[in-house]
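Missing here: one protein chain of the complex. Every other protein chain is in place.
Chain nomenclature is as follows: A, B and C, assigned in order of appearance, with residue numbering initiated at 1 for each chain independently.
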Amino acid sequence: MNKVVSGADEAIRDIEDGMTLMLGGFGLCGLPEKCIGALVKKGVKQLTCISNNAGVDNFGIGLMLQNRQVKKMISSYVGENAEFERQLLSGELDVELIPQGTLATRCMAAGYGMPAIFTPAGIGTEVAEGKEVRNFNGKDYLMEMAFDADFAIVKAWKGDTLGNLIYKSTARNFNPVMAMAGKITIAEVEELVEPGTLDPDHIHTPGIYVHRIFKGEGYEKRIEHKTVRQKGSENTI
Amino acid sequence: MNKVVSGADEAIRDIEDGMTLMLGGFGLCGLPEKCIGALVKKGVKQLTCISNNAGVDNFGIGLMLQNRQVKKMISSYVGENAEFERQLLSGELDVELIPQGTLATRCMAAGYGMPAIFTPAGIGTEVAEGKEVRNFNGKDYLMEMAFDADFAIVKAWKGDTLGNLIYKSTARNFNPVMAMAGKITIAEVEELVEPGTLDPDHIHTPGIYVHRIFKGEGYEKRIEHKTVRQKGSENTI
Amino acid sequence: MLDKTGIAKRIAKEIKDGYYVNLGIGIPTLVANYIPESLDVILQSENGLLGMGPFPFDGEEDPDLINAGKQTITMLPGSAVFDSAMSFGMIRAQKVHLTILGAMEVSENGDIANWKIPGKMVKGMGGAMDLVASAQNIVVAMQHVNKAGESKLLPKCTLPLTGVNCVKKIVTELAVLDVLPEGGFKLLERAPGISVDYIMKATAGKLVIEGEIPQMVL
Partner (left out) sequence: MLDKTGIAKRIAKEIKDGYYVNLGIGIPTLVANYIPESLDVILQSENGLLGMGPFPFDGEEDPDLINAGKQTITMLPGSAVFDSAMSFGMIRAQKVHLTILGAMEVSENGDIANWKIPGKMVKGMGGAMDLVASAQNIVVAMQHVNKAGESKLLPKCTLPLTGVNCVKKIVTELAVLDVLPEGGFKLLERAPGISVDYIMKATAGKLVIEGEIPQMVL
């Protein structure tokens, strides 16, 4: 059960031009920083990236966009990225915007071996165009297909050498559902431990879903919108 | 957020004749013992019970069967119960046998607001009779409907007063998916703690799914098949 | 005429004890400041958290703990973290009692448009389409008229829709209105100092006025 690789470069060694990748994270939170760095270094191109967001100009998937590696983004929200906007308007980049819950559930469907799901999200909107609508119990639902990704790349807090993963706080987000959904799943973790160290009841992603794992060094964990309150402030938000 | 009730009797106070209940547990493991006891005491009848198994003659749902409270069982395996067999053969009891994964996923579908799911389980068998078959990517799937249960009754290890639940070991089984699926969800726990005691990253069932919670006293946790090995034995199983 | 704070204060009155609430970005986020402490209310953040607390004190922010607006936040005791699929699962299954979000336009049959303006860069719908298609109870926080002075409460939305037949209530700088099941905006309350006549002129969709319209109490 040799899942441990030396680092991001080895983990992504066989990702090739034109492949479809899932990348975990919400905004800049819970991003697989190290694998994104390795993908930029490798320079692999024409990628389709399924990720809730597209990073910012100089962090996250934004780095791959600046390097012109992305052919298509499948996301729910992409609004923080000037280079993204430039490439989209110039026609260099294709984008498919889908509701966030649909994005998450299409990942889960792949991981659960369900070819399609029904969701009310997008009924009566342009998202429904060309899709099958079906009424159950008086309510309309869209049929949406499970994703089909060559690789899923996720970031966890702790992992063991068998691939079991534990996420921290809201850095969990899309990572568990994408981890289930890749034909090959790569996990980068802050702490890599021996089997038996993690409590079996605390595992979020069972190792069966994870094919490669490595410990990333020196996570930057950039904050997109630092918001704080003053001590003694009446308002909480 | 007053979810704490005094005990099983109060928790099930408004369960009425003819209702549909989900009951967690696999075999006798992770069963809501206390609520089953209260249901037997209350004597509510004509119930439809969705549960993976039907208990044994003198424990679990078997107690409700002996008390003639069950009109219909929806289960995947019911083979450990002589009274069950007697009632079934005499026509007193109706049973719907469905594949275990279909059972679990129809619960999850209800909890996830998905009216139907697709599964290959049962294709080409009598389980498929009368159901819609649909081909995706060259493989046939059955469309199966989300369950619709009046109450879900689950057993957890620890819970807090906001309804957050943590299960222990394989006593988890169907409990989390049923907890999500009830119109009203009742949780019985071995330890009931204050909010802030449980690590938010360790919660299996978020409190939003749980409407009533209480601490059960003196769990019997009967073992169905005690299997042990001898020290020094070569065979592990 | 209410300012943003006033709109947030008025919406806070829609929240009842024991509610699970999802707050959108913008004015809805401000609502959290005005929920009475006597109420037990739990905020859901659709990136995967129940029990969202206030912003952290400076220096205590955690990059792994953000809300759906990507702001650093805190967790209250009794919080639970989950993945994005479960988060939208509980939204679709209507476990969230109240959803508060902004809008560009609302139509008199409850359609909402809040994600896309043709000709402008589209940022995406995020979780808005899931929320409006699923929620039992949707309150919209919005300006009654746009910067050009045109009503945003319309017979029919002109912008691409986010969802149909979903908005139940609207709170603007001028008024509180219900969207009637049979169509039409039913005027419930006036903002302090605002006349019914003023609201009529600012409302392009069908406005239903019955009896005396009280002034809001904030």
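Methods note: contacts are C-beta pairs under 8 Å (C-beta built on N, C-alpha and C of every residue); 3 or more make two chains touch, one makes a residue touch a chain.
Quantities reported herein were computed from a predicted structural model and do not represent experimental measurements.
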Legend entry - Chains in view that touch the one left out, judged over the entire complex: A, B
Inset, instruction - Pick out which of B:I50, B:L93 or B:M108 touches the chain that's been left out of the picture. - result: B:M108
Inset, instruction - Consider the whole complex, including the chain that is not shown, and state which of A:D160, A:E188 or A:E224 touches that chain. - result: A:D160
Legend entry - Per the touch definition above, residue among A:G18, A:G43 or A:P200 touching the missing chain: A:P200
Inset, instruction - Sort through B:P32, B:G62, B:G122 or B:G216 and give me the one touching the missing partner chain. - result: B:G122
Inset, instruction - Name every residue on chain A in touch with the hidden partner chain. - result: 1-2, 110-114, 160-162, 164, 180, 194-196, 198, 200-201, 203, 206-209
Legend entry - Residues of chain B in contact with the chain not shown: 26-30, 52, 75-79, 85, 88-89, 97, 99-105, 107-108, 119-127, 157, 167-177, 204, 221-231, 235-237
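The rule we apply is simple: only the chains that are shown with their structure count from here on.
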Inset, instruction - Could you run down the chains that neighbour chain B and chain C together? - result: A
Inset, instruction - Specify the chain most distant from chain C by Cα centroid. - result: B
Inset, instruction - For chain B and chain C, let me know how many angstrom lie between their CA-based centres, rounded off. - result: 37
Legend entry - Separation of mean Cα positions, chain B and chain A [Å, integer]: 33
Inset, instruction - Specify, in ascending order, the residues of chain A that touch 2 or more different other chains. - result: 105, 119-120, 167-169, 172
Legend entry - Residue numbers of chain C (touch at least two other chains): 49, 75, 81-82, 85, 88-89, 91-92, 134
